[in-house]
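A single protein chain has been omitted; all remaining protein chains appear in their positions.
Presenting subunit A:
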């Protein structure tokens, strides 16, 4: 009997090369399709396929996929409208919608057993959040020019406190871009590791003896509950990621 027994709960996050070429071209070229790349392609196909099915051959009457897609669309549109109140806010809706769908589908694909959670990788989430931070800075400069620097000085500050406050505000400005990515990555990673560890414990309990197999059903029910919580967190984190991106864009559009 062979079991796919996993020693460390961090092992599920390892990036392996599925297929690729290593060739001594241009120094040393390595081009490979890793499992994270495969799951990105999968997420892309799911999003595109979902939207193609939802268009229902351009018929007027909607099918159930169209209704799902429309309710998602309305949720995100409501969020963008309440967060970015200025009329320019609507420009950023397609971006927020894409971001939300990518994170949502990535989280949900990660919840499938034996699959790979792309959003648990800080290399992906931090890349997205730092891109957002840079983009938000560029938006602020193009909207306000050099007045954007007033973002770092709250109104009504005594002159003596300005150097200290600028430093603090600058650090918090960078930290909000970092924490956006770390929050998503840490949430998904901690959730997957928690289910893996509890699953390993339950396996050891249930494999011990026939009596323990019956008793082990009780923690198994707990594990099902935790998996339900993880599904909720997968949605909430995608929502929070989108809503915080909205509020960062609003901050640099309105300067507090």
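Simple rule for what comes next: a residue touches a chain if its C-beta (ideal position, glycine included) is under 8 Å from a C-beta of that chain, and two chains touch if they have at least 3 such contacts; residues count from 1.
One rule holds for everything that comes next: contacts and distances are computed from a predicted model.
Visitor: According to UniProt, what is the chain that's been left out of this complex called? Choose from "Elongin-C", "V-ATPase proteolipid subunit C-like domain-containing protein", "Replication protein" or "Ribosome biogenesis protein NOP53".
Guide: The record names the chain that does not appear here as "V-ATPase proteolipid subunit C-like domain-containing protein".
Visitor: Where the complex has a chain not shown, which of A:165, A:240 or A:255 is the residue touching it?
Guide: Among A:165, A:240 or A:255, only A:240 touches the chain that is not shown.
Visitor: Using the touch definition up top, pick the residue from A:77, A:111, A:126 or A:186 that touches the left-out chain.
Guide: Checking the options A:77, A:111, A:126 or A:186, the one contacting the hidden chain is A:186.
Visitor: I need the residue numbers on subunit A that touch the omitted chain, in ascending order.
Guide: The list for subunit A reads 8-10, 179, 182-183, 186-187, 189-190, 193-194, 233, 236-237, 239-240, 243.
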